[in-house]
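With one protein chain removed, the remaining protein chains of the complex are shown where they sit.
Presenting subunit A:
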Amino acid sequence: MSEWWTYRLEDFLLFSPRVYWRMFELNNAASWPLHLLTLAAGLALVVLVLRRPRRHGFWIALVLAALFAFVGWSFLRSRYAAINWAIAYVAPAFGLQALLLAIGGAARGGLAFDRRDIAGRLGLLIAVVGLVAYPLLPPLFGRPWSSAEVFGIAPDPTAITTLGVLLAASGGLVPLLFAIPLLWLLLSGLTLHAMGDPQAWLPLLAAAITVAALALRRIAR
């Protein structure tokens, strides 16, 4: 891009905050009552990580893969891309994440959620924040309940809970699985920041804590 230094972050924002948050309202109305199912799936993930029954890795990866594919299609591709053409290029990344998760889950000894170090426990906390705290945010930021972001329906809590669960995981593919949710949260945080939305720090903080937890684990080794 020419004279790129004259551009500010806001110059890349294509839509108003009103349009952005109404998009969640419309998406929630269209997907209700799937929220109950995705939240139940999220809680099941946490229980699977805690209990570690046989083949838990397979089931966790399968659920996450399904939800990434669903959010990528139903929210990013079918809704968000309409007001932000750049998202048309991002949505396939959610598909790729679904594919990677599916491969990780199906491969023999691919994924086990057996890490109980500090990073792993912090991960579970992050996962619960994404599941429980995220849908409760709207009144804190002066928005209607109908604009709530719910795990498995909206991208941010889906990415956050996924990162949390992944912090408890071991297996060859694991490092690869962090990239897309982290990059998504960076993009989402910057978008909210450009919108002047006070919620912007949340996705950025979740990403930063995840990276810090991974770094801590490396140092501890």
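Methods note: a residue touches a chain if its C-beta (ideal position, glycine included) is under 8 Å from a C-beta of that chain, and two chains touch if they have at least 3 such contacts; residues count from 1.
Throughout what follows, contacts and distances are computed from a predicted model.
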| item | value |
| --- | --- |
| Among "Glycerol kinase", "Aldo/keto reductase", "OB-fold domain-containing protein" or "Thiolase domain-containing protein", UniProt-listed name of the chain not shown | "Aldo/keto reductase" |
| Listed residues A:His35, A:Arg79 or A:Arg217, member touching the removed chain | A:Arg79 |
| Interface residues of subunit A (partner: the chain not displayed) | 2-3, 6, 13-16, 18-19, 22-23, 26, 79, 82-85 |
